[in-house]
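The structure appears below as structure tokens.
A single protein chain has been omitted; all remaining protein chains appear in their positions.
For clarity, chains are labelled A and B in written order, and residue numbers in each chain start from 1.
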Amino acid sequence: MAQTQFAPLVETLRTLKLDMFNRDFLLTWERTDDEIKAVLTVAQLMNDLHKAGVSLRTFDTGLAISIFRDNSTRTRFSFASAANALGLGLSELDEEKSQIAHGETVRETANMISFLAEVIGIRDDMFLGEGNKYMREFGAAMQDGYEHGILHQRPSVVNLQCDVDHPTQALADLMQLKNTFGSLENLRGKKIAMTWAYSPSYGKPLSVPQGVIGLMSRFGMNVSLAYPEGYGLIPEVVEQAKKQSAQAGGTFEIVNSMEDAFKDADIVYPKSWAPFHVMQRRTELLNTNDKPGLKELEKECLANNAKFKNWECDEEKMKLTKKGEALYMHCLPADISGVSCEEGEVSKNVFEKYRLATYAEASYKPFVISSIIALTRLQDPAARMQQLVERGVLRSR
Amino acid sequence: MAQTQFAPLVETLRTLKLDMFNRDFLLTWERTDDEIKAVLTVAQLMNDLHKAGVSLRTFDTGLAISIFRDNSTRTRFSFASAANALGLGLSELDEEKSQIAHGETVRETANMISFLAEVIGIRDDMFLGEGNKYMREFGAAMQDGYEHGILHQRPSVVNLQCDVDHPTQALADLMQLKNTFGSLENLRGKKIAMTWAYSPSYGKPLSVPQGVIGLMSRFGMNVSLAYPEGYGLIPEVVEQAKKQSAQAGGTFEIVNSMEDAFKDADIVYPKSWAPFHVMQRRTELLNTNDKPGLKELEKECLANNAKFKNWECDEEKMKLTKKGEALYMHCLPADISGVSCEEGEVSKNVFEKYRLATYAEASYKPFVISSIIALTRLQDPAARMQQLVERGVLRSR
Partner (left out) sequence: MAQTQFAPLVETLRTLKLDMFNRDFLLTWERTDDEIKAVLTVAQLMNDLHKAGVSLRTFDTGLAISIFRDNSTRTRFSFASAANALGLGLSELDEEKSQIAHGETVRETANMISFLAEVIGIRDDMFLGEGNKYMREFGAAMQDGYEHGILHQRPSVVNLQCDVDHPTQALADLMQLKNTFGSLENLRGKKIAMTWAYSPSYGKPLSVPQGVIGLMSRFGMNVSLAYPEGYGLIPEVVEQAKKQSAQAGGTFEIVNSMEDAFKDADIVYPKSWAPFHVMQRRTELLNTNDKPGLKELEKECLANNAKFKNWECDEEKMKLTKKGEALYMHCLPADISGVSCEEGEVSKNVFEKYRLATYAEASYKPFVISSIIALTRLQDPAARMQQLVERGVLRSR
């Protein structure tokens, strides 16, 4: 194997200052620039090794546990793929099957399932103010168990989407940008339009747009966040993005027009979400199990959404972008007009043109996750990556 | 380890001309005689190595993904066993848990779950005209993703039962015949009765009898297909079997009497199925979700089935077979009169006499599946099997 292909990535990793070992990975903006770069570097290395047929096995045994409190295909398989690639066995905590529904405390569960675990992947994005909090409680409980000698090791929590951030998605998105534009440095001065788009459904989480503005604002890009009036995101996240943008020498604007956002954009990310204040009301109604209230809210929201059917990413709007050739991004599945719904987030033609690009974007997610697992579980990740390269064990042998 | 025991099988494999690498395995009659022989040879080798305690591990990591659109115990565990034996991790796509139910296209899903997969096992046998089609779409989508650099490797689709064929079952059946009669050559001139049998249930798939006539007709056997009038199979499959029978120098007949089929038979395979035209109507009714129509059809069918309760494989009919000692076969679970139902496919005494034989028949399925995975995923399977033998790593070490 031509090890020379991989050496620069290992070298880069060696230069980065990291404090990730035995820690959770919950919000990208809690991690330093070096740490973000490390995630991308290891993910790229793992992607390239995998493409070359080389095994990424880093563990002889160990469990990767996933907790999904919402439906998922992509993220579920990304996590399963990442865990398997590293040599971990997968175990899902299905809360319907378990006794958690019967009043167990998070603290107890966190310890009970983790005796032989390396990583806990959690998706919990349904209720505002809940998902990220749950992950922190879970991590704190494991930390407590570890410090008291109950757990032999401290598994890391990986946020597979919460109410605040969707870090593995945003990092896969960033990897797609890096590879499309050549480097993170090349992103400086590029305009990215993170915009709301119409969808005939309701209650989509805010974490994708929040994750995107929370991460892309760190690389000197000009971030244009666009949504119809009333469709705002969590204010604290927007503030964080603004602050980062200023620090990184980029710009940050909020506009109420998809067209304005698309104008001269290098990248567009049209994606539906529910308004912040609706998610707040929904969380309350769900907590009190107020079914008529939920029904009413849904009706109201869908009616309101319907006022903005023109927020569709179509060929006309794409012409407004830089040379009419902006990179279209989506976390998938997109609501494609005339394909998955009558009227949706993106026209059939635009989607079809960028279909393979969105697949490539998604293809990085398993490697982002395996990278995060490696960086939070290995004491000297650079040395271990060097080992993987030198060993060069073929996956099929 | 006495490697000499395994050498002839590796040698046989070496002589066969194969074009299976990176391909799907969907219908036995799409594969050449050499390829069918290769499946049996590798399955036998793996069976023998497993019996000797030798590890069949061929992959360091990698996912085997199963998609079950119908209930299954045997096939589910056969696939899980085969995947595990080769070193692959198992991941099930549960369509109720995933977002597929919400309108994702097959094309997208096929790529999204396959980034780190080696094989996709699919069972989809409920609707005529659907299952096999779905598998081809799935395979084509992965091929497309692979050719466009989205997938680093092209996983193979293995048909775990569709509307047309049940190849892993038919191949396990063939292996049972080969081992019972000594060789594939010895099957020439043997009479096999693939006959309908009474069952108090309704809507059983056609793929088992179709798989059996579609495979056994290739080895010079005299195939007698028997069913009550109106219980025909898919006409194209019957035509294929007739054609193969003529080419192989065997005979093919359709009779409307279990007794006629059993007469002088060397092998009998009494198994219930729903008439082709009923499955067609059922598929339409299911598509339009016509519940009263389905209820009516079920009533009608059960009433019609009940006219043929004498289509039971009992001791009296077994006496008609060659020396009264034909090999009884079944894919299990059988509807055993007085055991699993009041009146069914086979009498208690006949089943009990052949119970262990049906278990042995079933025992080949995991190895047939691991064989197909190896043959579709390894570039030089003979060299790799040689390696397994020489390495002789014990499973428990």
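Everything that follows uses one rule, which is that contacts are C-beta pairs under 8 Å (C-beta built on N, C-alpha and C of every residue); 3 or more make two chains touch, one makes a residue touch a chain.
None of the values given here were measured: they were computed from a predicted structure.
Peer 1: Looking at the full complex, which residue from A:G131, A:G145, A:G214 or A:P228 touches the chain that isn't shown here?
Peer 2: Checking the options A:G131, A:G145, A:G214 or A:P228, the one contacting the hidden chain is A:G145.
Peer 1: Looking at B:R14, B:H50, B:R107 or B:K309, which makes contact with the chain not pictured?
Peer 2: Considering the complete complex, B:H50 is the one touching the chain left out.
Peer 1: Taking the entire complex into account, which one of A:A52, A:M112, A:I254 or A:L286 touches the absent chain?
Peer 2: A:M112
Peer 1: What does the interface between chain A and the hidden chain look like in terms of residue numbers?
Peer 2: 58-63, 65, 89, 91, 93, 97-100, 102-105, 108-109, 111-113, 115-118, 145, 148-153, 377-378
Peer 1: For the chain that got dropped from the picture, name the residues of chain B it touches.
Peer 2: The list for chain B reads 50-51, 53, 55-57, 68, 71-74, 76-78, 80-87, 89-90, 332-333, 339-341, 356, 359-360, 362-363, 366, 393-397.
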